[in-house]
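Missing here is one protein chain; the remaining ones are kept as they sit in the complex.
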Amino acid sequence: MSATAWLLTETPASRRQAAWGQAYRRWLQFRRNKLAMAGLIAVLVLIVASLAASLLALQNPGAQTLADRNAPPSAAHWFGTDELGRDLFSRVLYGGRITLGMVVAVVALVAPVGLLVGTVAGYAGGIADRVLMRLTDIFLAFPRLILALAFVAALKPGITSAVIAIALTAWPPYARLARADTLTIRNADFVAAVRLTGASSARVVVRHIMPLCLPAVIVRATLDMSGIILTAAGLGFLGMGAQPPTPEWGTMIASSRDLILQAWWVPTIPGIAIFVASLAFNLLGDGLRDVLDPRQR
Amino acid sequence: MLRIRNLTVSFRTPTGISHAVREVSLSVGREKVGIVGESGSGKSLTARAALRLLPPGAILEAEELSFDGTDVLRARESDMRRIRGGRAGLILQDPKFSLNPVMTAGAQIAEAWRAHRGGTRRQAAHAAVDLLAQVRIRHPAHVADHYPHELSGGMGQRVMIAMMLAPGPDLLIADEPTSALDATVQADILRLIDDLVSRRSMGLVLISHDLPLVSHFCDRVLVMYAGRIVEELAARDLAHAKHPYTRALLTCLPSLTHDQPRLPVMQRDPAWAEA
Partner (left out) sequence: MSEAAAAGSPGRPSPRRLLGSVGNLASVPITLFGLVLVTFLIGRAVPIDPLIAVVGDHAPPDVIARTRVELGLDQPLYVQFWIYLQHLAAGDLGRSVMTQRPVTADIARFFPATLELATSAIILAIVVGVPLGVVAASREGSRFDHVVRVVVLAGQSIPVFVIGLVCLLVFYADLGIAPGTGQIDVIYEGMVPRCTGMLVIDAMLDGQWDAASDALAHLAMPALILAYFSLAYIARMTRAFMLDALGAEYVVTARAKGLSRTRVVWRHAFGNIAVPLVTVLALAYAGLLEGAVLTETVFSWPGLGQYLTVSLLNADMNAVLGATLVIGLVYVGLNLLADLAYRLLDPRTR
């Protein structure tokens, strides 16, 4: 039996076959969406470029050649040089690494915590639910950037503080999403059946409810990543994120802002990089949403 | 009045074209015709095709599709709007979803009335109350000011009927009008429809999955399966049905009068989908 036939069979013989089949069907559906595929490819390129930055960057991003400042794009410097004569192409590549690292760090912190809080609140109900939801509301009550700014100001400006600050403001929507899904699922018959077999609450939540909340969380996380990229860049631009000489895209724009008139490519190219990265995640997220959780907006 | 010949409704799916309605032909005059079939047999789509109210993405093909001489297939949208409501009305299944939640019952009926008869808002409002009385609602003026979520299922369906009768159509298409209602209310609503249709000499197309119900209220019955009409007969001849699907349906009905040790389960013959 060919692999495709095995995956697409209407009568799967095992749970694993059914799971693989469902994943394959979803992949086929995703593949049909051209924009989503473009987003996926862009994200993959971004990841590869960031990981291979040290290989792809032809020059040292920190090497200053003051004689060659603000040079336009040329064969020697593909994106030109910045205000201190550093190669812009290498800096953008390394900046990609930083941005991606920050985004992954935030999501890795935020999604599990949000998922846990949401499922526990939704499943336990009662006081636990109320307390956790009030906590969620408090953090939702701040506009993200503002609270992140306040946090970063209290700690030392830098990448770590920025990541923590963004994470602190980004987790509430995941909790809400997970809770909403949990409330729907926990009344389902199969949950009652599992409990009748003696499963503990923890087991029910972790093994049965959480996996069903995952699609919504994944979609949200991917879409969020574009927002996190923008927030991180915003923090950098305001001087509250990565500090110079670290080649974070927002920081790069801030330090070269005055050059917008003479050497417009110096602040603009990192800006385009931010746009492309954010757009890629948006397209990917939209595509994932259509496949995994079409009811989400 | 309504003439359909070789109607096909298809949808494009990732795995090819799917035909939901296959070469259906029927005609309805000033009589009561019932269309019976299970979920997915294509009965609702047939009804909606007659008014060109298909969902986007649906492909409509037919040799003939006409309403009282007007070619529905090639009619302009403005002509269709005159037919819809004005010449033929459509009653949907569940008033919880088929009535606009943010308009009062009276407003929705008045809107239908004004769209086809013109007149002032006051006249329309009066007509709405009058129509509510005709569908046997006891406090029509009171109900007219209520929102759909404040009404029971039976009342909501009466509002729906009043709304569709307001412009004075010649044909009423009722798509599972009682399937969402309690059993006690079902009979009331059907009798109401029967009464109104008879009094106004209208045609009726009653769509349902309930075979005995349809045979009771209709003159003619069409049985649909997998998008095709498999049998067409007069209601009183139902017991003498010839097609195996119809016979199977009849046999599966539990009966109060005939004792059966075990309810039969229908064995589907793939040939029925082809015939």
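Going by the order they are written in, the chains are A and B; count residues from 1 in each one.
Definition applied: a contact is a pair of C-beta atoms (placed from the backbone, for glycine too) under 8 Å apart; a residue touches a chain by one contact, two chains touch by 3 or more.
What you see is a predicted model, and the numbers here were worked out from it, not measured in a lab.
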item: Residue touching the undisplayed chain, where the options are B:Gly42, B:Gly154, B:Pro167 or B:Gly203; value: B:Pro167
item: Per the touch definition above, residue among B:Ser10, B:Ser66 or B:Ser98 touching the missing chain; value: B:Ser98
item: Touching residue (missing chain; options A:Leu28, A:Leu109 or A:Leu147); value: A:Leu147
item: Among B:Met1, B:Leu53 or B:Ala235, residue touching the chain not depicted; value: B:Leu53
item: Absent-chain contact - pick from B:Met1, B:Ala58 or B:Ala115; value: B:Ala115
item: Positions on chain A contacted by the hidden chain, ascending; value: 133-135, 137-147, 149-156, 172-173, 176, 180, 226-227, 230, 233-234, 237-240, 250, 253, 257, 260-261, 264, 267-268, 271-272, 274-275, 278-279, 282-283, 295-297
item: For chain B, the residues touching the chain missing from this view; value: 48, 51, 53, 56, 77, 80-86, 89-90, 92, 94, 97-103, 111-112, 115-116, 147, 149, 160, 163-164, 167
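The rule we apply is simple: only the chains that are shown with their structure count from here on.
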item: Gap in Å, rounded to a whole number, between the CA centres of chain B and chain A; value: 50
